[in-house]
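Let's turn to chain A:
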Amino acid sequence: MANFLAQFQTIKNTSDRLVISVEDVSDVWPTVKPAFEARLPFKRATLNNKTRNPVLVEALPAEFILTTDARLRSRFPHEQFLFWFREPYATIVLVTCEDLDEFKTILKPRLKLIVQNDEREWFVVFVSKAHPANDQASKMAKKVYAKLEVEFNTKKRERCCKYDMHFPEANFWEDLESKVMECIRNTLDRRVQFYEDEIRKLSEQRLMPVWNFCNFFILKESLAFMFEMAHLHEDALREYDELELCYLETVNVTGKQRDFGGADHGDDQAALVNPGNKALTQIVQEDSFREFEFRQYLFACQSKLLFKLNRPIEAASRGYSFIISFSKSLALHERILPFCMREVWVTTACLALIEATTSNYKDGLVAPDMEKEFFRLLGDLYSLARVKFMRLAYLIGYGADIERSPVNSASLSLLPWPKPAVWPTVPADASTEVLEKEKLILQTTSRTKSFGIQRKPLPLEPTVLLREANRRRASLSAGNMSEMFDSRQGPMEGSGFDTPTRMSPPPKALASSSISRTNSSPGNFEGSIDRPMRLAEIFIAAEHALKKTISNPELWKSLSSSEEFEQKYLDLTRGAADNYHRSWWKRHGVVLDGEIAAVDFKHGHFDQAAKSYEKVCALYAGEGWQDLLAEVLPNLAECQKILNDQAGYLLSCVRLLSLDEGLFLTKERQAFQSEVVRLAHSEMKDPVPLDVSSLITFSGNPGPPLALCDKDPGILSVTVWSGFPDDITLDSISLTLNATYNTDEGVKALKSSTAIVLHPGRNTITLDLPPQKPGSYVLGVLTGQIGQLRFRSHSFSKVGPADSDDFMSYEKPAKPILKVFKPRALVDLDAAVSSALLINEDQWVGILVRPVNYSLKAAVLHIDTGPGLEIKESHVIEMESSAGVSENDGDQVQNDGAEIRTLNSDKNFERLILRDGKIEFPNWASDIPSILWVLVHAISDTLSRGSSSATTRRESIVDGMRTIALKLEFGAFHNQIFERTLAVHFTYPFYVRTRVTDKCNDGTLLLQVILHSEVKATLTIYDAWLDLQDGFVHTGQTEGRPNSSFFPLIISPSSKAGILFSICLDKANVEETREKPESILNIKYGISGERTIGAHPPVMNRSTGVDGARQELIFRSAITLQRPVLDPCLAVGFLPLPSDCLRVGQLIKMQWRVERLKDLDEAGVSKQNDEVLYEVKANSGNWMIAGRKRGYASLSPQQGARIIISVLCMPLVAGYVRPPLLGLPDVDEANISCKPAGPHLVCVLPPPLSSSFCIPVNP
Partner candidate 1 sequence: MAAIYSLYIINKSGGLIYYKDYGSAGRMDTNDSLRVASLWHSMHAISQQLSPVSGCLGIELLQADTFDLHCFQSLTGTKFFVVCEPGAQHMENLLKFVYELYTDYVLKNPFYEMEMPIRCELFDINLTQAVQKDRVAFLGR
Partner candidate 2 sequence: MIVCVAVVGHQNNPLYIQSFTEADDALKLHHIVHCSLDVVDERVNNPKKSGPMLNETFLGLLYPIENYKVYGYLTNTKVKFILVTTDLDVKDADVRNFFRRFHAAYVDAVSNPFHVPGKKITSRTFAERVSTIVKSFGFSSAG
């Protein structure tokens, strides 16, 4: 049946649409034809697909052909069924008729005759010529049509329709089309049915020897074709798929060796998208379908349908896998195919498929992820084509032009080498070319990487080819059978992976192509098989062989010269990259960009190259693929170098340096460093900032952080790791400290002015640290300068070298490196004396200096005495360690006091000199408490006053108080200052009170003098005498001394003693004015005290040493004696106050009663003596006098007369205060007796609490 093939194909090619035959009974076709054909193609048709389901077909093409047409006549019945798809699918019977008789007699029988043949699907179209104006005619037409219907319509099917030539009814065309469709549908169904039956029959007997694929094919394809004509592409496609399946199953299993095909000229160009490439007759020979052509043919048909279904994506994916599988079978038959047929075919196939799919692809008509899928496929196709193309180029010696990148080596080395039956040999006349090549090879030195980086050659070095080619020739010549059939052993054999393993080469051979060139001797090269070919020869031979293989001119063109090759190579790579970029496969895209960059680089388009390289580097770096990064980064660096992008270049160098050590030789890494240094010191216009975080890392030293005190400078030492291979000199370095807690505290930068040399690995650098605010600090950023280069590093030594701790520490807080303590007392100065010192005497005042966990090394103490106190410059200052003192301090000092006592059991003692108010501390005193004894002298020119019963003592601390201002400078840089003013209390040894104890009737008064000792020392009184004021005289002859049996009188600390003097009033001169208003008490005394306790013998004779030697001091105190009231004539009494009502701020009436005790004797009484002048004296601080302070009150001269003087006062302060006193200025005090006699106090309550009324209350 194969002989039908030719016919079959021609038929197939001629007929491309459904045929509708027209039986023109009454020659109206010409007239109606235009109207009818205007309906074509049919807008919408509903047909049944193979599974009898209605399918809507848009625009079904069809053709009206008169039955009388030649094309429909003269068919041999036997070929009928075979080519049935071309037979008419419907028959339209065109009739017209004006009168019934004619219809009955002529037309009807004729029609009956026509339609009797049931093979055909037919229906009648009645054309009415009647003009509507002529209703006679039209009536007739109706009648006839009615008849017609009666005749031919059956109840189950309408076979008639009426066409009005002049005014076609509105629904006529629908009617017509529906009828046509009905016919077509039925026909189609029937024919499908028929084909299926036939096919089934065949496939049942498939396993019989007689079975012939050809018949099956024809049937199958006819069916498919019919579907295609009917625009049922789905079904058509399915048929083809089944066909292919069947083919692969049957054809390839059957043992007998078939002709594979692909031997013809032009077969190298893939025809997988044009079915018409070859006539079927060429494909099929004596019933055997050539695999090569036929499979392409099938795929072509499939792809055609896929495009019609506009599913280019599916076409692409099917195509890709088709190419893969097909190239496998090409590999199987490689030995009978032309040299490198496989590579060429795949290349062309990919390109063709790309071309076809893209041209059929419209953007955005599918879901985005589908789209991505599509672009991925295109990318794959491109890269496949690219690889094969590279292999071809490589064979003919463009190897040097191919970038030796991981990508290429991966793809190339994974490809099997071509395995021709016979490796092409050099044509006889090619000697010149060979020489050319030789030269070329010698010239082309493969580009050396920058920084003199040595890379082991990736496995696409020429040596491999050399070896491969010669190996094959040798093995074939040796008639190695396994080699003969090794093409059966599966494609992987000989692929890049086992190539090295199989022929474990001596390293020398692998070293580089140059070696293999040198050891290849030029000269006689008649393709004598035993002599291995030289590289050039291989190239030339391959070139010639390829020329034979490649039929496609422009593919050949792109292999003709290395420039052309490069162009093509670039196109393919771009194509792949761009498509990958639009797909999910970003990495593929980026990596290919790198390849493009390589070419750009070669052509000096450095900025494009740099851009692409940056992308690649970013990809690798971002995901940490250092090995790959190490491949690309140097190239990037070189671009930047050439582009003079210093910042970028430096950064790249740094990144190169911070890659894993193992990735580069030390030599190379040194090169990187030297580049950095060179640039840093070269003339850069503007300093370049550079981040070296990955290279220079730093951290605090292990162990506790450096502890400093507020305002203390210190020295901070930091560990710095350098990733540089050699020592590197940093001109300056600065390190910031961040306060951890108080963020308001900004960052502090520590600078090291001097240059620092970092050795590779761990370094410890020290920075001096200016005083910091209290808080704890962590390291911040390390910045520094190398020449013009400003670098900074943020990183702590997480990524530091192996010796640094690299444990898994989730949120490990940055270790504080510096702690600055809150300002605290570092030293304490205090007065060492426990009680008051003697005034007007030389006294030792002790200053207790107590360091608090802080050294007072070389401290300087400024001493400045306040008014009324002077330092005896003449005397040295004594300093002694005071272990004892520290007992009574806080435990803190306690325990270090303790340790002091242990460490210096012998108390240090030293004499120092005060120089213009400054004292230098000795070293031994730097850590232990010590006392500084300073000799001072408090001067007070006022006499101390005693008090009598009348006047109470005026306490005033201040007049005994003296101050010493101290200023201690200490700390490493005397930066710490401690100032304190010590108050030292000075006092008189005694406080004296007097009272008249007794009045004897002889007028002698016994005056009692009470001495209060004011000091914590024992006082010894040796003598005491009284210089009396006027109005008093001593009685007896004791010269105003008590009898001496008193003395010496010892007064123990803070106790009293009394002395009696007997005196009497001096009657003689009462009246005369007094020039001695007060009497002076003189006391000669000694003191025995210890200087730590307080008042103590003055130093001068302490220096002479012996305290036994009694030394006498004089104490003088003024006392006023009051004449006792001898003859009272007025009595003043203070009337008691209502107990409760004395409150601050409340008016109170104070009352005094004045009574005349007796008449004044006439002597010395003025006339207006019935009036008394009174005056109220009050401490204005305590009282406000509301009434009149001073005035006259009338008091009758008779004895016993009495008046009440009352004054309104308001207490201003709470507490016990002395009430106002009423005085009578006119009257001699001697004549007034007061009640109560002594001064007394009243109690004032604080004011009732109220916010409105506040008065400062001082305690």
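Basis for inclusion: all candidates are chains of the complex that A comes from, given by their letters.
As a convention for this text, a residue touches a chain if its C-beta (ideal position, glycine included) is under 8 Å from a C-beta of that chain, and two chains touch if they have at least 3 such contacts; residues count from 1.
Keep in mind that this is a model prediction, so the values were computed, not measured.
Novice: Please state which of the candidates 1 or 2 is in contact with chain A in this complex.
Specialist: Candidate touching chain A in this assembly: 2.
Novice: Would you mind writing out the residues of chain A in touch with candidate 2 in their complex?
Specialist: 321, 324, 327-328, 369-370, 372, 376, 406-407, 409-410, 413-416, 456, 458-459, 490-492, 495-501, 504, 584-588, 591, 620, 623-625, 627-628, 631, 806-808
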